[in-house]
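Shown here: the complex without one of its protein chains, the others still in place.
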């Protein structure tokens, strides 16, 4: 059977007693059937978070009307809110450099129908993975980056992303620092995979740092990109056990398995609208 | 600051569109502030599950009235429901035999204030752990069990539990099979820890079975006791890695760490009213 | 730098006091430098296991002579032994049906140089994954199986494997039961991935079984194929956490990540000659 056509509302605002009730009343008064409701209160600063998904079957408002009709309620309570429809698939651009593992992993998931997104383009600063992209029939665009041309190339990338109506950028082991202009164009829309258990081993060569320190677990972290390097809101993390027998090369090899599963899981949650950002942290609904 | 005085409602019934709305309206119409709401629908059989916790500060109904006032709503929707108040601590009896690890672990958590329960009595079929119980100042009652006296002894245990107004029994490595009479007296109220990753290695000597089979992970499972041995609804499970270097004795040793943390976590969830049972499975709210 | 040219000796025999000494003397007396030695004794039945890897640089015996020169020592102690050379890459055939995740995962690892093997052929009982195989430039051979032709088709597969000098068969989600003839042709040479935490959920539809039982962790197991279904020696296992929110489809999706990493890790250990089989269990050296 086809998945039902649904709307998902993500809300973040100051907590007030009747908030939940007013929102559910809005849904029910238009014959919406709530499929999932998760609500969370951060007591420290009295913040209210909610994810609400309802069926649009029998809903008495047109999809195009919902936003306008919700706006007064949202305004009244000072809500930051997002509304997503299951009928509008995310458009995701993959950014890569030379390593293939995250790329193949995402493309194989996509081909198997696991990732409900469109991937209109793969962007790289090197030719290396052109073959991989072409095997999956996805346009591969190369923007070689030098200190001199970086600004111009990013502008060209940005134009491409706009043309392709991309809403999410996945840095699938893209070895360039993203500039503020790009970050500003995709707020909470650029996912990175960092090959350490952040905040340990920020910056370059985390596996070398992990080897030097002699840790017994290595990790990977997927986070939204913000202006401060490796400091963005963490979406997902995982670790795997290592030992004194493992060389730096072993850590790199073992880490690849972490990187690909952690990035894929973060992207899964992002595209299913399970993630809210708040105070540089994430609320991840299940 | 003291924890707020709250009520928790656990509901399970057939799904209907306005269910959530009606329940939240009941809370709000009496000035209750919802602190946590989790709702889940099992699409396969259209079952609705909800956990709702609200503050009783400012609530306009007396604690003693709530049950009666909720009853019509519950009846109308065919709800199975439980209502718990944070002011009424669970009364937990620990059953042990000879192994000390789960007992000490639970007693240490209790002494540290981690477990919000009363422990009026420790029951055993052996004298072995009397010293441990007495160190923590908890009455220790021994009921030696033989095939001949088993029925009478269980009746005596049951009387003791009633006298002590026990609502939850924790089999903390109690090496006797619980009879149907006892099980019937505590529906979803007896927690066991089985030293395997169920359903693997049901029955006796699971570590020996695991050793023979050459598994690479061993596990522990906490479940509610039902009449079928080791077949009750699973509350929590965990595993740890083992290797060919581990003897049966090593598995036993490594398993103890699993047993105590898995049992403690299951009990934590039980006493915080996070667990619903349905079709011999659990819904565990977070 | 290129990896050093090495020999690896795997030994299994009854334990005797001077065993280790005699083997190391053999290596040293021909100027071999031991790079790695791991030895294990199973006290229960007095069995001795050893993995010994040494550099062939400066070794005074030709590679072709070693086997003959070791034979008398091995005979004297009743050893079961294997000798492998790093210069002789394993030749691995991948068997698939319709699911792509393990296949892509192994091919991407191979392309990235992570798996030191040759993959001369991919075998399937369906056309579905031809495109995937061809993208990586590996011959794809289809043997449709019916109850009537099964014996003949397996004979044809076997002939193909011999032609291609295959020494290891990987069942990367191949949905056919392997017959005893094939198993006999590759003793401890056929790796399977079973999508459960064995011995739980043997046989068909393990994720459905797991869903029904309400387990809180699902697993995957890679084992050598033996005549008894899902009963072969376990090489590697792993688990991941699930909850009441996960449908069977979610278990299938989450399980895929386990299946591909568990199978890849088992294959890695197999091709690096880290695995010995004994009493239907594995000794896995690190």
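Chains: A, B and C, in written order; residue numbering restarts at 1 for each.
We adopt the following convention: contacts are C-beta pairs under 8 Å (C-beta built on N, C-alpha and C of every residue); 3 or more make two chains touch, one makes a residue touch a chain.
This is a predicted model, so every value here is computed, not measured.
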**Request:** With the full complex in mind, choose from B:114, B:127, B:163 or B:227 the residue touching the hidden chain.
**Result:** B:114
**Complete:** Across A:79, A:170 or A:198, the one contacting the chain not displayed is A:198
**Fill in**
Out of A:20, A:145, A:234 or A:252, only one touches the absent chain, namely A:234
**Message:** Contact with the hidden chain only, please: which chain B residues?
**Reply:** 99-101, 104-105, 107-109, 111-112, 114, 135-136, 243, 245, 253, 256-257, 261, 264, 286
**Complete:** Omitted-chain footprint on chain A covers residues 40, 42-44, 49, 197-201, 213-217, 219, 233-239, 243-245, 247, 280-284
**Prompt:** Which parts of chain C are in contact with the chain that was left out?
**Reply:** 17-18, 20-21, 24-25, 28, 31, 33-41, 241, 286
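By definition in this document, only the chains that are shown with their structure count from here on.
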**Asked** Which integer distance in Å separates the CA centroid of chain B from that of chain C?
**Response** 42
**Computed distance of Cα centres, chain B from chain A, in Å** = 37
**Item:** For chain A, residues that touch 2 or more chains besides their own
**Value:** 286
